[in-house]
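A single protein chain has been omitted; all remaining protein chains appear in their positions.
Letters are used for the chains, namely A and B, taken in the order the chains are written, and counting of residues starts over at 1 for each.
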Amino acid sequence: MFTIEQVLQPETLEEAYQALHGNISNTVLGGCAFLRLGSKKIATAIDLSELKLDYILEPGKEIEIGAMTTFRTVETHPTLHQLFNGVLPKSVSNIIGVQFRNVVTVGATVYSKYGFSDLLTALLALDTEVELYKGGRLPLEEFLQKSFPKDILTRLFIQKNARKASYQSMRNSLSDYPILTIAVSELNQRWRIVVGARPLRAQLASKASEALSNSKLTAEDIEQSASLAVEELSFGSNIRGSAEYRKAMCKVLVKRGIMEVLQCK
Amino acid sequence: MKYVGKGLPKLDGIRIATGQPVYTEDLTPANTLVVKILRSPHAFARIKTIDTSQAAALEGVACVLTHQDVPKVRFTLAGQSYPEPSPYDRYILDEIVRYVGDEVAIIAAVDEKTAIRAMALVKVDYEVFDPVLDFETAAEHPSVVHPEADLACNIDIGLQQEKNIVCSHINEVGDVEQELAQCDVVVEETYYIQAQAHAMMETYRAVSYLDHTGRLVVTSSTQIPFHVRRQLARALQLPASRIRVIKPRIGGGFGGKQTGCVEVFAALVTQKTGQPAKIVLDRRETFTSTTSRHAMRLKVRIGADKEGFIRALDIEGLSDTGAYGEHAPTVFWVVGEKTLPLYNKTRAVRYHGQVVYTNKMPAGALRGYGATQGTFALECAVNKLAEKLNLDPAELRLKNLIKEGETALAYHGKRLGSSTLHQCIEKGKELIGWQEKYPRKEMGNNKVRAVGMAVTMQGSGIAGIDTASAEIRLNDDGSYTLLLGSTDMGTGSDTILAQMAAEVLETTLDQIVVYAADTDISPFDPGSYASSTTYVTGMAVVKAAQDVKSRIIQQGANFLETTVEEVTFDGQLLHAGDKSMTLEKLAELSILGSGKLQLVGHGTYGSNVSPPPYVAGFAEVEVDQETGKTTLLDYVAVVDCGTVINPTLARIQVEGGIVQGIGLALYEDVKYDTKGTLLTNSFMQYKIPCRKDIGNIRVAFEESHEPTGPFGAKSIGEVVINTPAPAIAHAVYNAVGVSVTKLPITPEKVFMGMQK
């Protein structure tokens, strides 16, 4: 369990940002489920609750998700059920339980770039951008690949489009962390294949995606790009599975993802 | 019968379900010290120096205790009747620490925060040794886990300290090697069962204080109040008469609380400071520093003749007891006791092997108690034998299993009093649809469905050893008080025992107050373990009820001025000719008036047999051939527990046990790192089944009548956990031809097996 010396409930993001840079151990609080597992000694805990970042809006061509939005809100949001064949709700729906998903937040999850993250895998298959308070707006993929100075994630933006998508995860007990996660999507014959929990963080299998996009989508093409995904990404072992098993599952789940997208209306 | 056989709700049901403060921690007195334990980060080390001065000086700290502060008397925490077969191999705190999580120092402070702060101030310098982590090579390892000279055993259990062998055992009837050599078909396989965690929802906890006479009172979430009292007496060097142990409601036990994991730490603090003290283990400590199931390697050889009669059975075991020997010999013996007698067409049977110490968390009692491990190995081997014989595995069993009235080599002539196991198998086949589904069915989409089965036996109480007593008194208002020392841990045993008393006394349940368990007030009972409460304590209750009833009739005869033979008693009224008296009046006159005799009935019972309950378990699974993932679709358990005293509670026992068995079969993996630190130390890493993991479970009973049991009852608590692992393993094998011999059956193991 972490300890907190001081609590700050800033009224502006600027104030929060300044506080974050005040002391090395100052920390932004999300839902705290993950922070709780550690024993961090937090000097100032920065609680974003007053900043009204708990929302999902769809003002125009985008869906906007505030950093403090909980997984349960994502899971039950009507528009998110309709868009992209419901991959976002589907990706979070196996995580522990309802009362847990009423706690954990989207912002913390994306900012922390967890390797096991179901949500990140799904988000990366969509046209997602993140907004950092100082770092500004940038594609999720770029955010995941590079490292940035300590910042606050404020919002996510997802292009509202006709992308079809599929989410697949491999778990032993259904409330366990995933052994592997896959998201596949297609828009205008451009495909995206994303693999997470390798156990490294979600990554776009760009060669496989490219090959699939340029193919005729025959059974062999699908097989081929699934194999490509396995080749181009790296896989590791942890207590949930070996690299070898993950590679094998990557191939299976990518195929299943593609097939599911092909069947989507 | 009016009460026996009725699915009545539990007496405490509504109150516990709605969150009333009736558990140990809820009963903490004000101003109680909080006890925390500093634990070893090393798997094997000696404490060179330990400096507690800074910690002790911290404001709010009441005491910091180390190995220098405890009596140098070795004892066991195993809850067993004296003389315990478990070795006396631990001090409250020792200079040598034997696993990651072993106790180094006890810190007591005014609140948790202070205790934790103090813990960080204790300075320990360790001399680190090479730990024994692999139980398969423990006997040859140069390190000796227990080098001490004062380790003691009450009975000869085959201890070889310098070889890390805590127990050696052999039980052979006939000549196994010779019989195996004569068999037409022999199968051989080695199986591994992991160190399952109990994972009861209420972690270990105890609260201690001194009463108005200075006696030590310990309220504890325990299955064994009387054994805890004896342990404390030895460990703290106090007369047992100076100790009182109270068991309130318990949030689950599953055998874990048959070991006294925490009481002694709180009690020592109270003894040293005179202040109330409480210890509540967190979930991580519960995973890392208490006990688990004994991990085992079991090598089975089983042989049959051409006709399909099993003629020889040999099981060689190796059991990992971890750092201390709680329940080490007894769990090991039970593996053989609950497997060898099942198939009784044998001409020779043998069970033999060793239990070793390692530098890991100690193992202890867990539901099934060795029978679970033995059943997995034996039943997997029997399924393999059936295939080799080209026989339906159900047929093979029907042909070879012991029947009521028969004996087995391991029974040495004693006959089996009751069994409907054959009917259980028939019924189970029907319910699961064995005829249509065995062995497999392709579902398309790379999915295959298949069925598998296993049978098992357990015991009911420990024959010739455990003896329970019960007392029933007639109160001044005509109601009864039933005093028990058994420990309802959610099982509903208080209710079931009251049902039995009500049946004998022909009264209603609301006329019986059940009080359990408190060593100052309750009659002696070893506690609730070894599936003993319904059977052993149940018989004691029946006897006590009969005793008080005959005293009532006797007293009635006195008041009605007639002979006992003339009096009839229907539970409310005593009649003799045209004279009658209500029970209430009789009670009033006896206690307050001219009778001058409070009527109390006593019953004590110990059985010289431990009649086995049986289960036939059937699993239907769907295996994804591309991923190796097994989905359990349906589980059918048909149970012979003798007479079912309370069908509602019995059914829940079965369902709960099956799910715990499913966890063992599919999900509950135990992993250590190379230094001996347990990695699966939380519900995040150690996955007990959640609601989505279990499929459908169906339960049926095939009642038998056990002549030695109360109303014909046997037991049910443990036997129900044994079949899922072998039945699911069998179904998986039937689906994809992969035989997983090392539990749990993970998708990866199945998948990798399919690649071979």
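Quick notes on this structure:
In the analysis below, a contact is a pair of C-beta atoms (placed from the backbone, for glycine too) under 8 Å apart; a residue touches a chain by one contact, two chains touch by 3 or more.
Assume contacts and distances are computed from a predicted model.
Per its UniProt entry, the chain excluded from the display bears the name "Carbon-monoxide dehydrogenase small subunit", taken from "Amino acid ABC transporter permease", "Carbon-monoxide dehydrogenase small subunit", "Sarcosine oxidase subunit gamma" or "Thiol reductant ABC exporter subunit CydC". Contact with the omitted chain, checked across B:54, B:546 or B:682, is made by B:682. Among A:49, A:214, A:234 or A:263, only A:49 touches the chain left out of the display.
Taking the complete complex into account, B:649 is the one of B:649, B:670 or B:732 that touches the chain left out. Among B:119, B:153, B:199 or B:716, only B:199 touches the chain that is left out of the view. Looking at chain A, the residues touching the absent chain are 1-7, 29, 31-33, 36-37, 42, 45, 47, 49, 72, 93, 96-103, 174-175. Touching residues on chain B toward the chain that is not drawn are 7, 9-10, 12-14, 16-21, 23, 26, 198-203, 249-252, 254, 282-284, 489-492, 646, 648-649, 651-652, 654-660, 682-684, 688, 690-692, 694, 696-697.
Throughout what follows, only the chains that are shown with their structure count from here on.
If you average the Cα atoms of chain A and of chain B, the two centres end up 44 Å apart.
Those residues of chain B whose C-beta lies close enough to touch chain A in the complex are 626-627, 629, 666-667, 669, 671, 679-680, 684-685, 687, 689-690, 692-693, 746-748, 751-752. If you check the complex, the residues on chain A that touch chain B are 37, 170, 172-177, 179, 239, 241-242, 244-245, 248-249, 252.
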